[in-house]
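This is the structure I have questions about; it appears just below.
With one protein chain held back, the other chains of the complex are shown just where they sit.
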Amino acid sequence: MSDTNGPAEGRHPMTGNAMSGDARGGMERHAYDVVVVGAGGAGLRAAIAAHDAGARTAIVCKSLLGKAHTVMAEGGIAAAMGNRWPEDNWEVHFRDTMRGGKMLNNWRMAQLHAQEAPERVQELEDWGALFDRTEDGLISQRDFGGHKYARLAHVGDRTGLEMIRTLQQRAVSLGIDVFMECTVTDVFKEGDRVSGAFAYWRESGRFIVFDAPSVILATGGIGKSFKVTSNSWEYTGDGHALAMRAGASLINMEFVQFHPTGMVWPPSVKGLLVTESVRGDGGILKNSEGERFMFDYIPEFFRAETADTVEEADAWYEDKKNNRRPPELLPRDEVARAINSEIKAGRGTPHGGIYLDIASRRSPEFIRKRLPSMYHQFKELADVDITAEPMEIGPTCHYVMGGVEVDADTQESAVTGLYAVGECSGGMHGSNRLGGNSLGDLLVFGKRAGEHASTYAASLRGARPQVDEADVRAAQASALAPFEVEGGENPYSIQSDLQQSMNDLVGIIRTRTELEESLGEIEAFKERARTMVVEGHRQYNPGWHLALDLRNMLIVSECIAKAALAREESRGGHTRDDFPGPDPAWGTKNLVVTLDAAGTGVELHEKPLPEMPDELKGYFA
Amino acid sequence: MPTTDHGVTSPSRARIGERTLRQDRWWLQPLTTFVVFSAFVVYATVRAFMGRDYYASPYLSPFYSPCLGDCVEGASDFGQPFAWWPLSAALIILIFPLGFRMTCYYYRKAYYRAFWLSPPACGVAEPHGAYSGETRLPLVLQNVHRYFWYAAVVVGLVLTFDVVLAFRPMPAEYAVGDGETSGIHMGLGTLLMIVNVVFIWLYTLSCHSCRHIVGGRLRHFSQHPVRYRLWTWVSRLNTSHGRWAWYSLFSVALVDLYIFLLATGTIQDLRFF
Partner (left out) sequence: MSYTLKLRIWRGDSDGGEIQDFPVEVSDGEVVLDAIHRVQATQAGDLAVRWNCKAGKCGSCSAEVNGRPRLMCMCRLSDFEQDETITVTPMRTFPVIRDLVTDVSFNYEKAKQLPAAKLGPRDADGKRRMAQVDVERGQEFRKCIECFLCQDVCHVVRDHEDNKEAFAGPRFFLRYAELDMHPLDTHDRRELAQGAAGLGMCNITKCCTEVCPEGIKITDNAIIPMKERVVDRKFDPLVWLGNKIGLRNKDVEGRTEV
């Protein structure tokens, strides 16, 4: 490595972290109080909180610091600060969140989120974030689907970048240790309690053992199991799978959010997100016949608060008090389904999407000012000038509402010492997440998890669970297994087949026969994965990395398909063609999945939804 | 020139022999800059040292304005405080426009690239073994740019005054008709001087130091609305600073050349009225 600028001898060149003396070719070993897996918004916020609570904290992330998927978030952070609408408060936000999730949310999480998000946003500003401002100099808030008031704190259409950079800079200034390009493959336990984690450096292929009583999973989602997705390669469901293998359960896995507006052309960017702000700022959806079709798709549940004429919808942008919201700003699941129906009815665009038009409705200056990165994205990648012509868009896999089942207040899973936050945790968003609620979720529960993980670690004093050396050997053998096989298939083709199969069979509209077919295919993929082969050696070998990630993708895909098959109704992010409406009986229970006894498949259980206290029920009377 | 092992061929970097893998004509821009700047420097040096043919009534060459030495009759609009100066009068005042341009952020970029090859173009290895940037003498003096800017404003005012004077009526011997010696006059020379002074002002006001002084140094634009407005104007000009640098370089040379040709009697001024 660089001799003049490289870190001191014995420290890792990527991160500056100290290695053990016999590191060369051997195994590194580090002891921490709290190990955070993932360095997106949730992981960074959790690490900051754990550090502030006095814990020795490490962040372990698959990519370089600051590259996590949070950077892709565009719209904003939902927080009832009341800067635009003084009548906004946590109760209204709570109500919007629950209604958006079709009442399947964990009420306590929705409540905590609505209550604590404003302070979490202010905190970012203390650490150097530069949000867009109102005329009074306060943090500006914008409109988004499903939110009654303009509530999303934002920075143009790159809020996620602002958030991750702010948290990253805060974490760096606090001196928190970061293990970059380092992938966690196992969580160790002693008895029922977490004792550490096992990981490998992507760069060198060398292994690391972390001795730590608290592990916080903040690994994001599962989008890479689908072909058309707005998610990056990292979204392979690592946290979901790690938690299951450690004995925790997942919840709500059937609910996968398809964002209504992803790019459909050119092929290389198919699925790439087009922010909801385009609609919040005046964009409308049209089919190939030029018809503004969303008025035909207003569901009964939202009829009272949605405009039913073009005049009222257009007047809303100027006068929000006296008009109802345009139907383009219905929650994402509704809009995605509507777009899907239009395309299926043969009213799609040449590239198989529908039109999202802001060019004919707003001035070029306005568009460039409010949506700079969308302008840039279409200009650079599709050669489309969004100030002059409509965009072609279609639904894209965006977010998984399901995740590790955790305690609402502490984010602890069923395994003592194992926490999950952000997208890889479940419950908060119910069956459908509102735009802007994910960034708030990361901050609110990141902080809570960090604090509780730290408190738990401190409470152990000397009596920490120990990592069993036999487990370390097993973890190492498992990680190296793909090199041992000869004559098998390469992981890229299995991954690509899995993505196609999930897209076709477990996509936005589902039926029993297709879901059953998909479960059969997943079994076949699992079989193929057992004999997949990796070429080359351990040093920065993407084929090997994918082979390890693929195991997680397969198990998570099975969870989704199994849960989707069981839930015989349509609700939020889960739409069954054979059960088109919501079923009140299903509205009272969650589906929970765990690993089966053999560890090769998943098991499904029903669990009643936690009941909301009466004072909160009042908001929905 | 081969690179040393300080840079892209140092041992830790990816082993690639070429100093650049660029396939476009990256050398064209530095070469053009080199040729044009060199030509200007040669021309300006010759003209500055000549000490004559810089005034053709009513036009005074910008290289000699203000003419403060022992200047020819009619050229000394600000007196002759340096009448004792033995050399060309241009040498008394050229340090100001020269200094302004030498320390200009745009020219620095252009000549560091074209003359110093530091770097010749982006992604093309420079030939030097060591580099300390603008941290030491003499290059640390680039930081005085703002003082040359103050001087450049004065120079700009003087050149503007010269343009006003260029509307003066011609002496009687040049008169076209009978007794046409009063009123105002305009010739091609006047026009060239107008164009020149416009480019000079565009160049001077688009300067990065100017941008800093009028408002860029503030941290709260909201509390200084007038300076903020000025800053936005200068910022807009500033995006084309390099263009104004080139245009004004050409225009100043052209005006001087035109006056030289008039003063030597090679051509006659084209007179509009």
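Order of writing sets the chain letters: A and B. Residues in each chain are counted from 1.
Operating definition for what follows: a residue touches a chain if its C-beta (ideal position, glycine included) is under 8 Å from a C-beta of that chain, and two chains touch if they have at least 3 such contacts.
Just so it is clear, the model here is predicted, and its values are computed rather than measured.
Asks: For the chain that's been dropped from view, list the shown partners it touches.
Replies: Hidden chain contacts in the full assembly come out as A, B.
Asks: One chain isn't shown here. Among A:Ser341, A:Gln476, A:Asn490 or A:Thr511, which residue touches it?
Replies: Selected residue, touching the omitted chain: A:Asn490.
Asks: If I consider the whole complex, including the chain that's not displayed, which of A:Glu162, A:Glu254 or A:Asp471 touches that chain?
Replies: Of these options, the touching residue for the absent chain is A:Glu162.
Asks: Which chain B residues would touch the chain omitted from the figure, given the whole complex?
Replies: 3, 6-8, 10, 12-16, 18, 20-24, 105, 108-109, 112-113, 118-119, 122-126, 128, 130-135, 139-140, 143-146, 208-209, 211-212, 216-222, 228, 238-239
Asks: For chain A, enumerate the residues touching the unshown chain of the complex.
Replies: These residues touch the chain not displayed: 1-2, 4-7, 13-16, 63-69, 71-72, 81, 83, 122, 125-128, 130-133, 136-139, 155-156, 158, 161-162, 165, 169-170, 172-173, 175, 178, 180, 203, 232-234, 265-269, 272-273, 373, 376-377, 380-382, 490-493, 496, 534-537, 539-544.
We adopt the following convention: only the chains that are shown with their structure count from here on.
Asks: From the C-alpha centre of chain A to that of chain B, how far is it in Å?
Replies: The separation of the two C-alpha centroids amounts to 57 Å.
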